[in-house]
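All protein chains but one are shown in place.
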Amino acid sequence: MSKLTYEKDITALLVIDPYNDFISEGGKVWDRLKGVAEANQCVLHMSQVLESSRKAGLRVFYALHHRYRPGDYETWKYVAPIQKAAWSRKTFEYGTWGGEIRHEFQPQPGEIVAQEHWCSSGFANTDLDLQLKKHGIHKLIVIGLIAHTCVEATVRYAAELGYEVTVIRDATASYSDEQMHAALDVNIPNYAGSVVTTVEIVESISSLT
Amino acid sequence: MSKLTYEKDITALLVIDPYNDFISEGGKVWDRLKGVAEANQCVLHMSQVLESSRKAGLRVFYALHHRYRPGDYETWKYVAPIQKAAWSRKTFEYGTWGGEIRHEFQPQPGEIVAQEHWCSSGFANTDLDLQLKKHGIHKLIVIGLIAHTCVEATVRYAAELGYEVTVIRDATASYSDEQMHAALDVNIPNYAGSVVTTVEIVESISSLT
Amino acid sequence: MSKLTYEKDITALLVIDPYNDFISEGGKVWDRLKGVAEANQCVLHMSQVLESSRKAGLRVFYALHHRYRPGDYETWKYVAPIQKAAWSRKTFEYGTWGGEIRHEFQPQPGEIVAQEHWCSSGFANTDLDLQLKKHGIHKLIVIGLIAHTCVEATVRYAAELGYEVTVIRDATASYSDEQMHAALDVNIPNYAGSVVTTVEIVESISSLT
Partner (left out) sequence: MSKLTYEKDITALLVIDPYNDFISEGGKVWDRLKGVAEANQCVLHMSQVLESSRKAGLRVFYALHHRYRPGDYETWKYVAPIQKAAWSRKTFEYGTWGGEIRHEFQPQPGEIVAQEHWCSSGFANTDLDLQLKKHGIHKLIVIGLIAHTCVEATVRYAAELGYEVTVIRDATASYSDEQMHAALDVNIPNYAGSVVTTVEIVESISSLT
């Protein structure tokens, strides 16, 4: 793990989709995520990484999925399967508790919330890349949901766009171990320079303080 | 399979990385792809889909990985793992046979070769999206290599950018069955509206003639 | 004007920044725009083009500048001059009348409001390109403000991204005739296939009904 070195002024934490619908008891998708999320203590680990990032003075960005609103998809000629699912489930419905960020992960003043994305990548059709550049960021530490959809998509895009990426493997979750394996072991190691644990990243970040 | 309908003027075939280094005996990566590629007759199926697309008058596009040239990466501050691999292996070296398109898949006059991509997505930092728009294309039929890297990346980007995608599951290959499974069964079905066989797509395309 | 033909299903009206701060008496920027805007009856013409587009069943999209919020720019390392101006003037301040769309141009159900842009182009770092593709749009009719900044920037981007553009020269305004000339006569004709009057476009659109 000798490579886990970050320069404070070019490194940021990226928190993906910490919505109640995903990671809070009672959320629309929680029942499907619960098994994996609890097994790896996803929420606890996300909190620990966020807290240590804030303590170390790393800038924090949020990549959030589009919150469902009536009329979103009715006029689209082309709707991807994952968008059809979001449409039928009304995931992250605007104005509801499920579409709110879980309380531990509320953005604080000075933290940047990128525009909502329509599919899975936090970069696609949003201002995330712009906001990162405006703050001089080149390295991303990534936590959040869901490992094989939004997290993997955002990591792949980050690599395509030139960022250096670290993924925290026990600060994410999927519906199944198979999906976790596909994301964290098969695919993401091609695009993220490091895939590490919360213990490892917290130790590394803490040394920045 | 009742949904496999394509309108000729808005549908295109997208051929990904049919380089000798990938799918020809003697290519730098062939030995690692050979097992899966031969098991599903990847090259034969790619040829069949290409031939039937041409017969039906579908427009054909090529998304090609950057061909290695000396000096490509030496000055980069941030290099993704998959780019480090391409760098050390000199995959698709410019001016060598391995960096040429396998003969069955030579672009013909009127077919569009997009600019070479640097990572895995045929869309990232290239003119592929522009070329598709300039030709009025909204639906893509995708074949080529490698299933869990360039193919999955290009399919994910296509969905993010608004395209409707069909992936041909036996006209692609990876290094292992596990990678094929991660790409074709776990991830791509979230982004491609259809994942079908060569027999199925050829039947559907042929009806366009 | 024989070339002004539009196919209803691939053509849309794009309305740029019809904020009170720009085009309503009392708006923060109105005093600077007033001279040119009144001379060419900008607001009236914008209304006429919008009305005839709706009547003809053309889809309508809105490209809106970011509404100012405290904290927007304080942490940015790099701020363009036009962003510094927006910052100091607090143009389109969120939650104020100036940051609301002038009443004649309120989006109606089924019309698409793209994410807010940070500089001048309605396409940069937003979902405008995605929304246009999701609706199958290839041709844009452009009205709104300001001719040499947001309108020209959006038209240039539209051309770069593959769209065919028509600009309505008397349904826009700048601070000076010189700026109008730079935008409408010097630059935009390189990127927009047609630069026409409200009378001409209304006649053409009406024939679609």
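By letter and in written order, the chains are A, B and C; residue numbering begins at 1 in each of them.
In this text, contacts are C-beta pairs under 8 Å (C-beta built on N, C-alpha and C of every residue); 3 or more make two chains touch, one makes a residue touch a chain.
All figures in this text were calculated on a predicted structure; none of them were measured in a lab.
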item	value
Missing chain: touched chains present in the view	A, B, C
Residue of A:34, A:89 or A:138 touching the missing chain in the full complex	A:138
Candidates C:28, C:45 or C:148 - the one touching the absent chain	C:148
Omitted-chain contact residue, chosen from C:114, C:128 or C:192	C:192
Where the unshown chain meets subunit C, residue by residue	77-78, 80-82, 118-121, 124-125, 138-139, 148-149, 152-153, 156-157, 159-165, 178-179, 181-182, 186-187, 189-193
Where the missing chain touches subunit A, by residue	129-130, 133-134, 136, 138, 160-163
Touch residues of subunit B, complete complex, unshown partner	59, 71, 74-79, 109-110, 112, 115-116, 118, 124-127, 129-130, 133-136
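As a convention for this text, only the chains that are shown with their structure count from here on.
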item	value
Graph class of chain-chain contacts, one of line, ring, star, complete, other	complete
Turning angle required so that subunit B lies on subunit C, C-alpha fit (0 to 180°, nearest 5)	180
Inter-chain centre distance, subunit A versus subunit C - centres from mean C-alpha coordinates, in Å	33
Inter-chain centre distance, subunit B versus subunit C - centres from mean C-alpha coordinates, in Å	38
Euclidean distance of C-alpha centroids - subunit A vs subunit B, Å	28
Sites on subunit A at which at least two other chains make contact	77-78, 118, 124-125
